[in-house]
Structures are given as structure tokens and as C-alpha cells.
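Inspection log for the structure reproduced underneath, given as C-alpha cells.
Only one protein chain is missing; all other protein chains are in place.
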Amino acid sequence: MIIVMKPQAAAESIKAVTEYIEHNGLNTHLSQGTEVTIIGIVGDKSRLSTENLVSFKDVDRIVPVTESYKLANRKFHPEPSSVKVGNISIGPGSLNIMAGPCAVESKGQLMEIAHAVKAAGATILRGGAYKPRTSPYSFQGLEEEGLRYMQEAGEETGLATICEVVSREAIEAAVKYVDMIQIGARNMQNFILLKEAGRSGLPVLLKRGLSATVEEWLNAAEYIIAEGNPNVILCERGIRTFETATRNTLDLSAVPVLKEKTHLPVIVDPSHATGVYRYVAPLAKAAVACGADGLMIEVHNDPAHALSDGPQSLTFEKFGRLTEELAPYARLAARSFQGSEE
Amino acid sequence: MIIVMKPQAAAESIKAVTEYIEHNGLNTHLSQGTEVTIIGIVGDKSRLSTENLVSFKDVDRIVPVTESYKLANRKFHPEPSSVKVGNISIGPGSLNIMAGPCAVESKGQLMEIAHAVKAAGATILRGGAYKPRTSPYSFQGLEEEGLRYMQEAGEETGLATICEVVSREAIEAAVKYVDMIQIGARNMQNFILLKEAGRSGLPVLLKRGLSATVEEWLNAAEYIIAEGNPNVILCERGIRTFETATRNTLDLSAVPVLKEKTHLPVIVDPSHATGVYRYVAPLAKAAVACGADGLMIEVHNDPAHALSDGPQSLTFEKFGRLTEELAPYARLAARSFQGSEE
Amino acid sequence: MIIVMKPQAAAESIKAVTEYIEHNGLNTHLSQGTEVTIIGIVGDKSRLSTENLVSFKDVDRIVPVTESYKLANRKFHPEPSSVKVGNISIGPGSLNIMAGPCAVESKGQLMEIAHAVKAAGATILRGGAYKPRTSPYSFQGLEEEGLRYMQEAGEETGLATICEVVSREAIEAAVKYVDMIQIGARNMQNFILLKEAGRSGLPVLLKRGLSATVEEWLNAAEYIIAEGNPNVILCERGIRTFETATRNTLDLSAVPVLKEKTHLPVIVDPSHATGVYRYVAPLAKAAVACGADGLMIEVHNDPAHALSDGPQSLTFEKFGRLTEELAPYARLAARSFQGSEE
Partner (left out) sequence: MIIVMKPQAAAESIKAVTEYIEHNGLNTHLSQGTEVTIIGIVGDKSRLSTENLVSFKDVDRIVPVTESYKLANRKFHPEPSSVKVGNISIGPGSLNIMAGPCAVESKGQLMEIAHAVKAAGATILRGGAYKPRTSPYSFQGLEEEGLRYMQEAGEETGLATICEVVSREAIEAAVKYVDMIQIGARNMQNFILLKEAGRSGLPVLLKRGLSATVEEWLNAAEYIIAEGNPNVILCERGIRTFETATRNTLDLSAVPVLKEKTHLPVIVDPSHATGVYRYVAPLAKAAVACGADGLMIEVHNDPAHALSDGPQSLTFEKFGRLTEELAPYARLAARSFQGSEE
């Protein structure tokens, strides 16, 4: 951490800052420029609440030089991680697709979709049983009944399963039925839920918050890992910007940024990001081309009658065509892909 | 809701849409323009998932014409509401200031601050016992112990009290000790927590999410009210934008917008919005000038040594000067203000 | 400027950086931390393109510690400036309102509006003769004819006059007819136009770009001042965010931020920021309360039939009521205000 003093900072002001730091058991290092003086802090910064130094006289600003996340940080874990979900391994060398409906609506619907996405090359079945909806009057999910259907669909097809959780109760239920849990964008900084996900024992898919920086996102992952659960996968799903042509703005540059900053696997969800099924295929290819370890894609047997997010869902036919088209992109990225082997 | 068809939409496409709507028990109303055909839906839209209509052939887009929130909507409740917090009434005709430290650090600290803010004219003591922090390694709050200190400080000074809650456990504890609970920006769309806040029986201060539109914010309030708790106060605390000169961008235009769209009281938190104590006083005055029913302001006995958010906290002296300066602004807004009576 | 090296940066990497800097005639200052090494640069940085240092091996990032604008910087000009426009002085101690139609439509219309805003206390007449419009098919302004009407209206009423300019031709014409020119938001980084405004000899109102940071805005002001024209006034008019309840998001915190960073006067335009006439009055009061030196407000004789921006224009009656209500806010801010003297 560096403290930049104001021009013409008084000698006593500089002394007050250095004394405060040293009083907390850290060392300082002064750098006298022509215009400003800079004070470097040497040692374990967790010992002091350095942000308060801004309140000291003649302090201009504080510049952090190291990241606050450690366990998720590639600097300290240079090798990319793989995360096991059921029999599947998500990470370097493979491309995994999580596909299924936004919301589980009925057993019959889910079975039909599960068979279809399995046939097309998906390895993980997604389906929402607990739906966080903007309006309290929208359909909120089948809850535990939906989880049961997910388990049955997983067993029948051999697909691994993932469900979003929104509360401790949902986690406690999910542990009984599915292979992986998802923390949604709106809960990315629900730190209580992150800690409980960390204690669940299940791998966790952590979606990016609508206005979360990469830095905040990795700190959220740190919450989960710090509870002893290293099995975290990050999912880029669009950020909120001024543009309204798509529901959110898919930030694909986050993929190479994350590959540099963290060892955790990264997947991309073009369905929620755009909210429009016609844009899903081109952006799915782009995601693989820029280094994603997988995709999450909404597929529905009858998008026009879906209870949630119909406009962004692919039909079985469109999803089948997409996985066919993705196969050569997986090969270019040196990733094995079930869709391409069939 | 209006459905705008594409130019040259086929007659069968228009027929498919109208039949689907009418099949769901609603009526349609066709408007044939020179370029496009528009289909109006007449009746109770909650009967169909109209957003899926986007997936129908030749549909260009869906335009909602009514808001999804009803209980929070001023159209259906034209009179502005007042919310009682302890003996205090927040709403038209009065200006209330919630003041105190970001985090409760110790009993002595809290008592000292409580007496100081009371003397300067605050009516409600704020103090965080459960702190949602970006990094898991930052100070997370004193939890129930902190709530107990809040209660004692409230009893000793006669101030009403408010604490942020982050989980059901925190709500269950808060109910025993404080007069009002706060849902923070990062939990604004934690719908489980909103429902539990709705069932708590306590008035709820609902902070705006960092990237929440006014529409989403009012839908979040609807979650609380729909549980039978009409005592919701909205708190504007800055939104996330590209500007970095302030921590967030305080959206004061939200105040007159909310006054038009909802009957709920609105307060403003310039401390969190800016993150810089020097900007708190001018923006507090601006908030009152544009119609806010109250303010939330961070005050600390020793900002340079605060465990959280020191840079944005006012000293006792600065807070006292601010309430003095606010008094004539309260008078101009025809609001009684305790600070001005002393 | 500070160069933060990566953890475990090789000694040769550090040497390469310091040699490059010293080769350019500057001095370096090393600070060896436990995790990272930091290199401070001492001397006149304009001698080297330091941003390229990012490309050097083992360099993590470059942190600027001084602002690039000097002439607009309050650090070097601690006293707030006043700018003369005709007989009017804009700056500390007075509150000036620029009012008038978005677009000059006819001589009769302009005269009528000029008399009305003068009577209500405005000191400067605004009116667009060159309109930058999103679509090429929208009304683009009366051009030089409009400027002539502005001059006549100014002479008849004694109001000073301001017009937006969009090209060198417009500046050359404006110099003949009006007292002040305006650079609009969409041209804030049209550096050619900024330089020509700087050479025009007229005071310049510089509106903030839709996505300009305060830092970029002050650098744009620097372009004008660097041409020898110190008479620059800044105008906050809303920034682009995700919120759609208002056309843009009025960033009132920019007012105290600017008061700290620059000596230039600052005014606020709530009409363009919100795009809704009902929000103009509360935000105009808020602007004065947080320190603005003036306001720019759209007033129209017949908003429902205006050729541009009707929805945000005030009628004469509403503008009159607003200036009456503003008078006590001006007094609280220790500013003389013509509106209050009548």
C-alpha cells in the first residue's frame, strides 16, 4: 500500500502518518518527489485499517498495490485448477456445456429437455428450482420438488446437475439432490450465502454480479474458498451498462482477464447476458474462442410457453446445431468436447 | 402490454399471437399502422407469461404499459405515507437524521457517538453490527453484542435505533434489540431476505442496489409490503457508474422520481454515496432541497481510527455544524427538524 | 508517477526500468516491500511516455500521482475564479440563471421568452441556433439567423446571451452576435473545437460529456485555457448510466468535487439532465444547495409545440415560481440573485 501526500504536505503531517503506521508494527519507506512525497508501507497490512489514513492531514490518497484475495489469486497458485462435478472435470483441456431450462416446470418437461441436451453433447443439466424474480408476483420455482426432478433427470441421463440456491434452506435441500450449486448474480455479494455455500461441500458456480468488478467477484470467490471449499467456477453472465439492445452487456474480455488473475475455471452464459436467443450461438462461439472452459445455455422444449425467460431459450434443434458448430472451436482451443465425439 | 409486430408481419403470425392471448382468457386490440401492426392486450396480464411472446414469429417487441408493483405504487395510493420508528414519524412534514458509526466497535465508542449525535439533532442512531464486506478478511462486525450496545445506547439517549441485517438470524436478533432494520445495497435483490424482513414486524429501510433501477427498487419494496409490512423507507445511496472521483454516483434525481412513483418515504445517504467526508455536507443540503424526508450520515468519534469507512465519517464537530446549517433548509422544505429547535 | 513491479520481479527487470527512466533525464527512487518493489519517478514526467513502461518485463502497473491539467487545477490557483459575461459576473457571491428555449424557432418566439425570463430574474438568455441532433432528420437549427435574433433579444432586454457552437463557422458567426459560446456534451472531446473556442476570445461554457470523468472534463477545459482563454465555466448536465427513469443521471456530487479540484465556476443544467420538466425545480434547488454558481434552465412559451426538447421545458409560470423559490436558497448560499431582489 502506498500513501500519496498532498503537494506541500507539512513535515508534521508526514510524521503523523509514518508514526501511526509504525505504531501498528509495520515499516515505512519514504520517497520524496519534486512535487509530492510518497510513503510506502512494508509488512502485513492486515494489521491496520489503512483506508482511514485518508482522514489524516495532508494525505491525498491511498493506492493499494496488492490484491486482497489470496486463495483465488493466480499469483500464488500459478497452475489453472480443475473442478470435479460428478464425473465431469471442468477446467483446462475440456469444454463442458451446462444446458437446460431457466426454471424446472414439471417432471415431464425436465426429462424431455434432459434427454435432448444430453444427446446434443451437454454434460451438465441446469434447471432452476428456486427463482429470484424481480417482481414478487412472478413464478418463483417448484423448490424441493424441482430438485427431486433434477436428481431423477440426472440419474436417468447420466448428466451431472446444477441448481441455483438462494438461501440456507435451499442449500440444505440441494445437497441431497444435485451435484453442484449456483450462486446467482443478485446474490454475488450475499456474503452469508457465500459462506454457507463454502461449507456445503458441493462445487459452486459463482455468477458475476450485475455491477461487480472482476476484483469484487474474486473477493466473493475468496469467501467460498476461505470456508475450505476450493471448488469454485466463475460464470460471466453480462454486466449492467447503458446499452439496451441486449439485456446486459456480455463482458468477454473478463475471460482473458480472469485467466490471468485467477486459477479458477471460467464459463460464460450468453443466454442471460443477451436475453435474446438469436445472439446465443455467435457469442457461445466467441466465448470458446477467447478461452472459456465451458458454457451455460438455456434450452427449452417450447420457448414460447416457458414460465421464465422464454425469449432467450434455444429450441432442441437450435441447440443441436450450436453444439455441432462448437465442436471445431473446441478443437482449436485444444479442448475435448463430448458434442464433437458423436 | 403492447405487442409490436415486425414490418410485413404475416397475417398468420398476427393470428397466432392473438389466438395465444385470447386462449389465455384475455382480449386483444389490433392497431394497423402504415408500417407495423400493434396488438394491445386487454385484461389481467398476470394470467400469461407475455414475455415469451417475443419468441413468436414476426414479433418485434413487447412494451409494458403498467408497472408490476402495486402496493408501493403512488397511482393506487396517492397520499404520501409516514412510517413510525419508535416515537419518530418519517415522512411529510418532518426531517429525520439517522446518524452514527458505520460499525459498532465497542460500547464506549457507541455511547459517546450516541450522545453526540443526539445533541446535534439526530433522531435515530445507526450502527452496523453485521457488516457485509467485500473481502472476507475485513472486520465483519460485533453481531449480537453490537445489537445489545445499540439497544443500551437507544435507551440511554432516547434515540430510535436502526441496524443492517444480512440473514434471517440477524433479523431474529435485531427484533429483540432495535427499532428498525436495514437491507443493504448488496442485498436489495436477496428476495429471501426481503420476505423475511417483511415478516419481521419492524419498519424496514431499503437501500438501493448499486445497479438497481428505480423500477427494480420499487419491486424490491413490493416484496416486503406483500408480506404484510407497509413500513418501508427507501434510501438512495449512490449507484455504480464510470466516475471514480466519488465512490458511487449519488442519484439525487431519484428523489423527485420516487416522490412521483411511490408513496413511500425517501431518505438519502451522502456518506456511502461519496465515500469522502468533505462532500457529505453539500450533498446533505441538496438532498433536503430536492425533497428528501431524511438523511443517513456516518459520524465517528475518531475517523482516522475507525474499523470501517473512516474516510467518509464526520467528526462530532463537523456533524454539529452540518445540522445547524441544515435547519434553514428544513424550514424551506416545510419540515420540522429537531436540530433547528435547539 | 509510481511503477509497481510484479511480485518476484527479477533484478534485471527492475534495472531495465530504472535505466530507461534515468536515460530520459529523470531520477528514480526504489522502495523494496516484502511482496513488491515500487519505483518512484522524480522529475518532469513530460519528458517520457511513461505509460509505455507497462510493456517492460515484470512491470505490474503505473500509478499517476499528479493531475495532467495545470491551468484548471485549484492546487495551483487556490482562489475561485469569476468569469465576466457581458455585464454579468459568474462565480463566488452570485447566482446566475441562463434561461431560454432549447432551439431558437422564430424572432417572435425568442423575444417573448427573453422578456419573460428577464422578468423572472434570469441574467443570461440561452437559445440554440446550431442543434446537434441524434438523427439527421430532426430540426437542426436556424443557424446565423438564430444568432441574429439572439443579439436582438439581448439588446432589447439587457440580458447577456449564450449559444452553442458546433464548428469553426459557428464560432466565427457567434463572435459577431453573442456574449458567450457553449461547447455541448457531444463535443466535449472535440479537441479541434476546444482549441478554436480557446482562440475565440469569448467566455466558454463547457458542458460535461455524457461519459466523461471529472478528470477528462478538466483536461478538456485545459485545452481551452491553454489557448490563452481563462474564461471557462463548467456545466454539469447529467451522465449516462443504466437508469432510464431520467434521460441522464444528474451527478450533483460533481459540484463539490469540482469546487475542490478546480477554480473554475460550475453551473448545473437540470433540464437536459432529467429530460422531464417536473424534476427541474427540485434539482435546481439542490444544485444551489450544494454550491453551484448558476443554473441553465429551458423555458418555452409553448412546450407542447416546441421544435426540440419540449418535455423538459418550463412554462413562464413554472419558471417564475421556480425563481421565487430559489431566492432563499441563494441567500443561504450567500449569493446575490437578481430574482430575489424584485
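Note that the chains take the letters A, B and C in the order they are written out, and that residue 1 is the start of every chain.
Criterion: a contact is a pair of C-beta atoms (placed from the backbone, for glycine too) under 8 Å apart; a residue touches a chain by one contact, two chains touch by 3 or more.
Keep in mind that this is a model prediction, so the values were computed, not measured.
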item	value
Residue touching the undisplayed chain, where the options are A:66, A:89, A:213 or A:315	A:213
Contact partner of the left-out chain, one of B:186, B:208, B:240 or B:300	B:240
Omitted-chain contact residue, chosen from C:1, C:53 or C:181	C:53
Sole contact to the chain not displayed, among A:166, A:255 or A:296	A:255
Positions on chain A contacted by the hidden chain, ascending	211, 213-215, 239, 241-246, 249-257, 260-261, 273-274, 278-279, 282-283, 285-291, 328-329, 332
Contacts of chain C with the absent chain, listed as residue ranges	20, 46, 49, 51-56, 68-69, 132-139, 166-168, 186-187, 189-193, 210-211, 216, 219, 222-223, 226, 240, 277, 303-311, 313
Chain B, residues in touch with the chain not shown (by the definition above)	2, 4, 6-7, 29, 31-36, 38, 40-44, 60, 63, 65-66, 75, 240-242, 244
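Here, only the chains that are shown with their structure count from here on.
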item	value
Of all other chains, the one whose Cα centre sits farthest from chain C	A
Between chain C and chain B, distance of the C-alpha-averaged centres to the nearest whole Å	31
Distance between the centres, which are taken as Cα means, of chain B and chain A, whole angstrom	26
Chain A residues counted as touching two or more neighbouring chains	240
